[in-house]
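A single protein chain has been removed from this complex, and every other one stays in its place.
Labels for the chains are A, B and C, by order of writing; each one numbers its residues from 1.
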Amino acid sequence: MKTTNKLKIFNDPIYGFITIPSELLFDLVEHSYFQRLRRISQMGMSYMVYPGAHHTRFHHALGCMHLMQKAVQSLRFKGVAISDDEEEALYIAILLHDVGHGPFSHAMEHSIVDAVSHEEISLLFMEQLNIEFHGRLSLAIQIFKGEYARKFMNQLVSGQLDMDRADYLKRDSFYTGVAEGNINSERIITMLNVKNDELVVEEKGIYSVEKFLVARRLMYWQAYLHKTSLVAEQLLIRVLQRAKEVVNTDDSLKASTALMYFLTHKVTRDEFTKEVLTTFSLLDDYDVVSAMKEWQYHNDVVLAKLCTMLLNRDLLKIKLKKQPINQEKVSQKKEEIAKEMDIPYDLARYFVFSGEIQNQAYNQEKQNIHILTKNGKVVDVVRASDQLNLEALSKPVTKYFICYPKG
Amino acid sequence: MKTTNKLKIFNDPIYGFITIPSELLFDLVEHSYFQRLRRISQMGMSYMVYPGAHHTRFHHALGCMHLMQKAVQSLRFKGVAISDDEEEALYIAILLHDVGHGPFSHAMEHSIVDAVSHEEISLLFMEQLNIEFHGRLSLAIQIFKGEYARKFMNQLVSGQLDMDRADYLKRDSFYTGVAEGNINSERIITMLNVKNDELVVEEKGIYSVEKFLVARRLMYWQAYLHKTSLVAEQLLIRVLQRAKEVVNTDDSLKASTALMYFLTHKVTRDEFTKEVLTTFSLLDDYDVVSAMKEWQYHNDVVLAKLCTMLLNRDLLKIKLKKQPINQEKVSQKKEEIAKEMDIPYDLARYFVFSGEIQNQAYNQEKQNIHILTKNGKVVDVVRASDQLNLEALSKPVTKYFICYPKG
Amino acid sequence: MKTTNKLKIFNDPIYGFITIPSELLFDLVEHSYFQRLRRISQMGMSYMVYPGAHHTRFHHALGCMHLMQKAVQSLRFKGVAISDDEEEALYIAILLHDVGHGPFSHAMEHSIVDAVSHEEISLLFMEQLNIEFHGRLSLAIQIFKGEYARKFMNQLVSGQLDMDRADYLKRDSFYTGVAEGNINSERIITMLNVKNDELVVEEKGIYSVEKFLVARRLMYWQAYLHKTSLVAEQLLIRVLQRAKEVVNTDDSLKASTALMYFLTHKVTRDEFTKEVLTTFSLLDDYDVVSAMKEWQYHNDVVLAKLCTMLLNRDLLKIKLKKQPINQEKVSQKKEEIAKEMDIPYDLARYFVFSGEIQNQAYNQEKQNIHILTKNGKVVDVVRASDQLNLEALSKPVTKYFICYPKG
Partner (left out) sequence: MKTTNKLKIFNDPIYGFITIPSELLFDLVEHSYFQRLRRISQMGMSYMVYPGAHHTRFHHALGCMHLMQKAVQSLRFKGVAISDDEEEALYIAILLHDVGHGPFSHAMEHSIVDAVSHEEISLLFMEQLNIEFHGRLSLAIQIFKGEYARKFMNQLVSGQLDMDRADYLKRDSFYTGVAEGNINSERIITMLNVKNDELVVEEKGIYSVEKFLVARRLMYWQAYLHKTSLVAEQLLIRVLQRAKEVVNTDDSLKASTALMYFLTHKVTRDEFTKEVLTTFSLLDDYDVVSAMKEWQYHNDVVLAKLCTMLLNRDLLKIKLKKQPINQEKVSQKKEEIAKEMDIPYDLARYFVFSGEIQNQAYNQEKQNIHILTKNGKVVDVVRASDQLNLEALSKPVTKYFICYPKG
């Protein structure tokens, strides 16, 4: 790949150094769309449980690109042909795979733009950048959309063992200190191969895959779906929902220009024009937190209370159950709270609510992890394993939660 | 120390677990003054060089308290009497030693409240908390101010080998990935002792002290005074200075209530009333970044340009020199820039400027590191060392910088 | 616990520092029985696969004692009463639990003293030391034998979650570089509690237990039962068996005094007198390796060949299968080899052989891991888990191997 004096090296506490492999990639990193990711935290509200978890999507995206470099190197070493154009396209696709995330990531998808996923927005950004860079992202976009003939390339970007997961599990484990999630990304990458244009793992890597699936499962329950992160995220969703209601009647509500746009417009996939995209590109965690800092003094008690709770980490009580929550209990709690807080019963839903969360360590039906046996056969990892625990891990686990104010 | 069900454990990727040792400390951690530190980054703008450096003063303060627990344990093991009250006071003093930091820490001291240091503000916060907690912080305040008879206690909070440095060097090294700064805090703490109410290091710890001083020197030049961090901080100072000017003539300038207060009031030490303190307690990194996000579209070109530079990390060029900068060269550059940007010469100072930075790994004159020899004598570490390199390290190093827009 | 100037601190790359907590423990560490463990490798022949795995049983035993100190501290903090005598006894019991290991540990149990386990010999050593130390090990011996009333103490020394496993998984993972086995011992210990004099894990620690069981399973298949370690160990057993045969007819066979004793005597449990124990205490890895270095030039071709193979790491080929090995194939291979090497068919068994290995990550029938739920109930971890994978892990996995010379 051609290189210039625009080369840059980033320090990374996990991999040591991350190199930007080409001028085009350098220009993409420098672009304000990508620089915005410096202001989007990778783990949303998880820092409320794990005070070290302040790393950003910027850092994660660079880490993914670093691992993709390792993967290309390893696959080529095994004789898998990857052209220079394909190589660069892989780096672009993984670098930008999350560029469409909004503030606090998942919370936003349920409040600001509930009809549009972050993957769709990432694609919109890529297409916009493709115009700016005169079509040089076309191949990357094909790979990202899964439309490129060589299927394994899409699997490296978005699959059961993609570079996204390979980085985020390791990185989130590092910054939270939850050692359970620490996977050996480098080892897994060393074990990858390609058979019939599909990504496979060599047989001797089967224990690393097992470790990977277990680590992922544990990170879900100990970090991503930790009950404190969960309740914080739920509160954040409600802050934004409430703000949308309040703004209808109170046009003095303070918010940044970009945030105000999304509070006052219902944006669906079809309406996501270039102008909307530009506004979206100005939105990050800082808009939301600063707004909450103002709103904590707003005279809408619901909005003010929700904001205060989040800013001072004085959250609702949350209980996790293996069985669905009894809705009568929820109603009863709501009545109590409405009385106590002196608010209409209808508004109690902001402080008393239930829901469910689910995780499936390995989803056999969607996309498989294939093992390449020593005899050259390709089998699903569940069948290749010497134990039934992987089959067990492919069953989804559902938990139910109820939240309400502390005594 | 009495414990209750308010005990809490934090996950820390560095020490594993951090325990809150008493109910009072728990209440202080929960207080909104302290929770605010979750929104103050420890290393200011350094994440522009080291993308992992997003850790906060909240996390650092907890880390310091953890190390103080280790120090108390180690000193008691060696027979140093420390009462339960003194123990808790030490934890309080170190927990709150940085509570007075403003947004982006050091930048603020030169722009928002230039006449008041963060240590003074920390003390104001402590005194306010002391009222709220009915005098239970009195001993901690005495120790913090260096007015308590047992001098070593103040040295543990604020000295050459205090728990502050012991944590921040290790933590900043961890999050940046600059391995050069990684010190063995635990080992140093194990080597501490007390002689004549002064903190001393046992002779066998002398190499650890040497390592510590070198690590500190290297962290200064590779991280804290890294030229990119430096130029970013200088720009941030100028953003706030310019905003103060602009707000005089443009009362539509957007800013959070708290930030607006400090932009429009000159606050000296004497005027730092409880009300000012309350306003200050609402100020954090989010106010500043959000303001910049609005100001990048302001029609004052200087303010807008400075903000854009910081948000998109498109900074000024900076050169470091061993000799003072020729001021004629600065003037000449200013003229060029004024012309190029079509701004008055006077405003070119926002884009072209020079200055100096200094670091002294070990300052023998201010406060010494004392070594306790095997014969029971106390000597300065420079004299106890078997080599002259420590003497060399006690000479200050000065560098000079000039900043101006890229070609 | 009373302490004296005999206190000692060991550097440990894993835990930082390991402290010897009392004078008696110091004297036990200094004893030649314990110092011998410096010459017994922890992982036997595994260094042939993992060149870093040269750590010793000496280091492991110290590590276990360190973790036991953490466990005592944590349990006391939760209100579990542990007297000073019990505390010291726990440290002694775990320090000495492996003192009966012979050279290359498990290989020896199948060749030098095949009728006596290392646990039995550890007990013999403890009883001998108890005489030397005037009965001060009595309580430790009771705990070790499981005869002490407070059952959880034995479980800390020898159970599903004992300090032995907590150290060796972490340590072996560290020295081999097999990250899959790295467990968070400190976290698991923090989660331990005692209910009805039985060791239990608090409910929130359930994912750590799951991680622990998976890590253990992976370390078995990737390290302890790695096919190269396996074949090396099988060869070592055969070296010693062959030496026993050869010495019958060739009294010039060179060996250290201690090794010669065990080559020429059949030692059963009943014959393990104090004299035999003393001879055993002189035996370590060095006797065996030095003997092999001489024997590689012996004129018994079988013995010489086996030794050469091990010393130059030029081992037999090994194949692992999920099905039992066809014995006809073994016989056929033996015939080929006998011809090729020009040895009697009967001796071909030294170079062609089959066998089986088994591992069970969690054995529900032998000893359980109990979870203490938030409601105070005690349930088996398999029942407490939110997924069936732990049940799957409690099924034993068997593999079959065949070894024969390389083409």
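Criterion: a residue touches a chain if its C-beta (ideal position, glycine included) is under 8 Å from a C-beta of that chain, and two chains touch if they have at least 3 such contacts.
Predicted, not measured: the structure shown is a model, and the values here were computed from it.
Contact with the chain that does not appear here is found for just one residue of B:L218, B:V247 or B:L347, B:L218.
Across C:S256, C:Q367 or C:S394, the single residue that touches the chain missing here is C:S256. Which of C:T19, C:T176, C:T190 or C:S354 touches the hidden chain is settled by the complete complex: it is C:T176. Mapped onto chain C, the footprint of the missing chain covers residues 10-14, 16, 30, 32, 35, 38-39, 41, 47, 49-52, 54-56, 58-59, 62, 174-178, 256-257, 282, 286-287, 289-290, 293-294, 311-314. Annotation for chain B: contacts to the undisplayed chain at residues 179-180, 182-184, 187, 207-208, 210-211, 214, 217-218, 221-222, 322, 386-393, 395, 397, 399. Not every partner is drawn; the one left out touches chain A at residues 9, 16-17, 186-187, 190.
One rule holds for everything that comes next: only the chains that are shown with their structure count from here on.
The set of chains touching chain A and also touching chain B is given as C. The angle of the rotation carrying chain A onto chain C, fitted on C-alpha atoms and rounded to the nearest 5, is 180°. The most centrally placed chain, judged by C-alpha centroids, is A. Comparing mean CA positions across the assembly, the chain most remote from chain B is C. As for how the two copies chain B and chain C face one another, over half of their interface residue numbers coincide.
Chain A and chain B have Cα centroids lying 32 Å from one another. Taking each chain's centre as the average of its CA atoms, chain A and chain C sit 43 Å apart. The geometric centre of chain B is 50 Å away from that of chain C, both derived from CA atoms. Among the residues of chain A, none is found touching two or more other chains.
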